[in-house]
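One structure follows; several queries about it will come next.
Note that this complex is displayed minus one protein chain, with the remaining chains in position.
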Amino acid sequence: MFTNRKSITGLVILGLFALLAALADVVAPFGPLEKDYTALKQPPSATHWLGTTHLGEDIFSQIAHGTRGVLLVGLTAGVLATLVAVIVGVSAGFLTGWRGESLSALSNVFLVLPAIPLMIIVASQYDDPSLFLISAVLAITGWAWGARVLRAQTMSLRSRDFVQAARANGEPLWRIIAVEMLPNLTAVIASSFVGTVTAAVLGLTTLAFVGVIPITNLNWGTILYWAQQNGAFPEFWWWYVPAGLAIALLGAALSLISFGIDEYVNPRLRSAGERARLQKKRTKRSTA
Amino acid sequence: MRLLLRRAAFYLFTAWAAITINFFLPRMLKGDPVSAYLQKNQGLVSPEAADALRTLFGLDTGKSLAEQYADYWVLLLSGDLGRSFSHGLAPVADVIASALPWTVGLVGIATVLSFLLGTTLGTLVGWFRGGRGDVIVPVATFFSAVPYFWMGLIAIAVFATGLGWFPASHAYGKGTTPEFSAQFIGEVIAHGTLPALTVVLASLGGWVLGMRNMMITVLDEDYVTVAQAKGLSRRRVVFAYAARNAVLPQLSSFALALGFIVGGTLVMELVFSYPGVGKLLLDATNAKDYPLMQGLFLVITLTVLVANLLADVAYAALDPRTRQGEV
């Protein structure tokens, strides 16, 4: 599922961001909060590739350093949320009766609760939340979607022959889930993981932009927050455009990976474009 | 019908869960700004208001948790959500009521518009797969990853400040009083266009892609082949046979995405200083106005639930299989 064009493009872009995050100290010409009072609010130039803020901080360096926070929180939230989603979703799909129903109801409730207001209210309680705490809050609001999808998949797998055979053989429940079902659910789990990371990145940057997450935590959203607070708007486009573009680019990369997985899971999507092009060739040939 | 009843029961359950979470929320959060406030402003707060606040925030330690819970319900059912600190102790219910219509109007119209437009575009791109329309896929992918608020910023910079076509903020001009006049409605539309456009553009990509994928899947179904074998017009095959079926899962994901959409638009209200519940919530958070925050969370959640229910009704209307109870 990772070899088609869309996945590869997405993975490459993601890889570039990961490199940026890891090598930020090396790649960025300045520290993120290093102030250069001789160059305030400068448009992009040779020294400052993306210009400077109202305090002379290099914006490119800020974005480079901010990548770390975004990726860390995104991935952590994704892992946490997917873990919960797998446990709740697969169990809900496999168990019948009131146990399965109540787990399903639980995930439905979390799905319907509006995430951002909840996150705003919870996050505003803490003065200096750690990265892990932020990830946890994002995970709590984001696990339900994956759980629902996994439940649907598990339910359809449950009635498949090989699972029935395992049950008839007397395999213990945990073994059926771990050995028989999970391998078949990998594609769905991967897709849901990617989706959760995307949502976490958007959630994080939104919370940072709103000012709910304190500015000590550097990420692309905080850059936008400072831009907004310090009147960057609208003339100093180099301050607020790159950060948003970075978010969009990362999100797009993750979506591409997700499509790649989708096409793997649903073969009809795979060659849809090629088949139609062949159709055109054919009609041209027969009317020639 | 049975399905709708089950869904209604589920929504009632979720509403109950939301209200209960709302009950526990302030009791879990640290600090006790409400007591501090009450002490500071003793003369200004009427006894009933003070009692209501105490019930809402779990400050009546004389009573057991169960009794507090019961009092809470009584309070809610009488429409009392407490008093807002940052709005001169006006009833929270009133403050929210003045902001809610703006959000519902803006979000409601923009989201529905985006869904309809995106679904139609997705239908066409899905049908004409492999053609020039496929270029929309990477474009839509990129746009679907753009945060609403950032798009709002760009929109203001380009269209309001740059081109001067639209006003940059608020729902109507400063100094204008809301009334039912043509001029006021005109102002509302002028001020609302940019925010609505932002929401539409930012969410369009997702619907286009989803519908495209569903169309491609449905076009392989036997009944579409039969429709073509019958020699039906292309328009009928695309819309009555393919799209009518492909739109159903889309409607489901629309219902599920409502919570997320609402979240994004809330922040966008901040960008546009639009007087909806989003801006209200953010202001309340900054001002540590707990009664208002609590009331807003409740109202927003219940609104999303109602919207979900409406989407489910629409689904049931479109899919005859649901009427027999089994889906």
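Chains: A and B, in written order; residue numbering restarts at 1 for each.
Quick note on the criterion: a contact is a pair of C-beta atoms (placed from the backbone, for glycine too) under 8 Å apart; a residue touches a chain by one contact, two chains touch by 3 or more.
Going forward, contacts and distances are computed from a predicted model.
Asks: Per UniProt, what's the omitted chain called: "Phosphonate C-P lyase system protein PhnK", "ABC transporter ATP-binding protein", "Acetate CoA-transferase" or "Cytochrome-c oxidase"?
Replies: Record says "ABC transporter ATP-binding protein".
Asks: Have a look at B:20, B:225 or B:286 and name the one touching the chain we're not showing.
Replies: Candidates B:20, B:225 or B:286; residue touching the omitted chain: B:225.
Asks: Among B:78, B:233, B:273 or B:286, choose the residue that contacts the chain missing from this document, as touch is defined above.
Replies: B:233
Asks: At which residues does chain B meet the chain that is not included here?
Replies: 221-223, 225-233, 236, 240-241, 244-245, 248, 318-321, 324
The rule we apply is simple: only the chains that are shown with their structure count from here on.
Asks: If we count contacts the way the header does, which residues on chain A are in touch with chain B in the complex?
Replies: On the chain A side, the touching residues are 105, 108-109, 111-118, 120-121, 124-125, 145, 148, 198-199, 202, 205-206, 209-212, 224, 228, 233-234, 237, 240-241, 243-244, 247-252, 254-256, 259, 262, 266, 268-269, 272-277, 279-280.
Asks: Which bits of chain B are touching chain A when the two form their complex?
Replies: 10, 13-14, 17-18, 21, 25, 29-31, 128-131, 134, 138, 141-147, 149-151, 153-154, 156-157, 161-162, 213, 216-217, 220, 256, 259-260, 262-264, 266-267, 270, 281-282, 285-286, 293, 296-297, 300-301, 304-305, 308
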